[in-house]
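Heads up, one of the protein chains got dropped from this complex, but the rest are sitting where they should.
Lettered A and B in written order, each chain numbered from 1.
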Amino acid sequence: MSLTLPEVMRIAALARIAVTPAEAAGVQAQLNGILGLLEQIDAVDTAGVEPMYHARDVTLRLRADEVTEPDRRTAFQAVAPRSRTACISCRRS
Amino acid sequence: MKKVTWETVIGLETHVQLSTRAKIFSGAATAFGAPPNSQACAVDLALPGVLPVLNRGAVERAIRFGLAVGAQVRSRSLFARKNYFYPDLPKGYQISQFDAPIVLGGALRIVLADGTERTVRLTRAHLEEDAGKSLHEDFHGMSGIDLNRAGTPLLEVVSEPDMRSAAEAVAYARALHALVRWIDICDGNMQEGSFRCDANVSVRPRGASDLGTRCEIKNLNSFRFLERAIEHEVGRQIAIIEEGGRIELETRLYDPDRDETRSMRSKEEAHDYRYFPEPDLLPLEVSAAWLGEVGASLPELPAAKRERYVRELALPAQDAATLTASRETAEYFEAVAAGLAAAEPTGDRAAQAKAAANWVAGELAGALNRADVEIGASPVCARSLARLIARIRDGTISGKIAKEVFDAMWAGEAAGDAAADAIIERRGLRQITDAGALEGVIDESSPRIPPRSPSTAAARRRRSTISSARQ
Partner (left out) sequence: MFDASLSELADALAARRLSSLELTRLFLDRIAGPGAALNAFITVDPELSLAQARASDRRIAAGEAGPLTGIPVAHKDIFVAEGWPSTCGSRMLANFASPYDAHVIERFNAAGAVILGKTNMDEFAMGSSSESSWFGAVRNPWDAERVPGGSSGGSAAAVAARLAPAATGSDTGGSIRQPAALSGVCGLKPTYGVVSRYGMIAFASSLDQGGPFARSAADLAVLMNVMAGFDPRDSTSLERPAEDYARDLARPLKGLRVGVPAEYFGAGLAPEVGSAVEAAIAALERLGATRVDVHLPNAGLSVPAYYVIAPAEASSNLSRYDGVRYGYRAAQYDGLVDMYCRTRAEGFGPEVKRRILVGTYVLSHGYYDAYYLKAQKIRRLIARDFAEAFARCDVIAGPTTPTAAFRLGEKVEDPVQMYLNDIYTVAANLAGLPALSVPCGFVRGRAMPFPRTRPGAKVACRSGSSSSATTSPRRGCSASRTSTSRRPTGTSACRRFLGEGLRA
């Protein structure tokens, strides 16, 4: 499997990463190089093997339904690129 | 040429906001109406390095729902990430459940306006987190984002496409709404967005077995909008097909001001959500013991109650349905019946229940309707209503006088359990007659006022087609 240029641009759009026309061919070549490495897994017979999504075979621990977090919006909004009001703001689409 | 008649096919996806104190994956509060971002903690803001931890209360509510609709509550379910970018989605993904939801199957029994009962099958119900809100106030060309709602627990309940009209869809939504409040997993407040429906609507020639192409109408937060949006959408689809066009698979938004639906996003922007198992959360296990505990804590469900009223109290099915429209109504009715039983220890329980039912579904329901008041806030409490009914039954007053007394109680002329007696004495309403001779007549003349035609959404909610869940 080898990525075409339009596929590269589709993936970049999906990932919200701008790729300029000048960069596109280079990105395409590098991705295809990497995918070439990954394709080694194609040939492996994994019939009947359960995927291993987590590093350890344990189940989830649950939290009690209690409010533990205080209001820290001043501290949290201090790190926002722009926050002129109580809200985090962002240019409209 | 024979005219084609069309059949509507509807399935609903309902977002039920679970009534936990804290959020589904963080310890921030979920209370509605707090100042913007005052309830958005580090986890909700997706600061670098934060991690989710699942709230047991949200899982417990999902289990309650699963048991209440007779579904399979899976012993092992998985969380997944649904990836997309939007300013109200801080992590760039929503934690949801994808191919291994906690609740599978189940069904909801609904009662239509004509009294017929139907079953709507459920596909699944899964846990997920809500997104924040974009506040469309203009700050120099900027949108504000309030993340208080981000991370609020939701149970998304997905039905099979079992409904055939807007009325059926509304009956289903009402039944679901009543059930989630009945089992105390959601406050049901639709204005605040605690209960929101997406409707999948398609049409097909009557008799066809294949489904037509569907459109999804998003974010319907009132029963009226749900009904009108579906009706409009059905009309739109039929018109397109009859003009030789084709329905496009798309997401549409209902505009209540114009009473129409319009396309939200076009096809070329079709999302690729890249679902994959959430690596920060291990598989969720629900033990048999936990299921047992939750099952034991469930109240008697509306369908069971309805059947019991018919069977044990000999109430007509319609009355039983009205009295189980909400848990508060059923509890009020049972308290009135219990009050009567206490006043007349040797009386006939079925006759007492019938009298209580008549008053609760009749005079009281009418008064609540007129005043647009929930039964929980009724100025006439169940015990005082029971005392009033007892006075009719022991011949102290007639049914007609009782209405006058009721109105006076409603107006607050006297308070307390013995309000009826006080009003009867003060106004000199005691009838001087042979109580025994009139007893039969009183029963016949007990007020049974049909619900008025609704003037508000709240009134409609109470009138409701009654529904309930399967046990």
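Observations on the model:
Going forward, a contact is a pair of C-beta atoms (placed from the backbone, for glycine too) under 8 Å apart; a residue touches a chain by one contact, two chains touch by 3 or more.
Keep in mind the model is a prediction, meaning the values are calculated, not measured.
By the touch rule given at the top, the unshown chain touches A, B in the complete complex. Considering the whole complex, the residue from B:Gly33, B:Gly49 or B:Gly244 that touches the absent chain is B:Gly49. By the touch definition given at the top, subunit A reaches the unshown chain through residues 1, 3, 8, 11-19, 27, 30-31, 33-42, 44, 46, 49-58, 60-61, 63, 72, 75-76, 78-82, 88, 90-93.
Residue positions on subunit B in contact with the hidden chain: 42, 45-54, 81, 83, 85, 87, 90-93, 145, 272, 274-276, 279-282, in rising order.
The rule is simple: only the chains that are shown with their structure count from here on.
Here subunit A touches subunit B in the complex through residues 14, 16, 53-54, 56, 58-69, 71-73, 76-77, 79, 82, 84-92, going by the rule given at the top. Interface of subunit B with subunit A (complex): residues 20-22, 26-29, 35-43, 45, 47, 53-59, 76, 78, 85, 87, 135, 139-147, 272, 274, 277, 279, 281-285.
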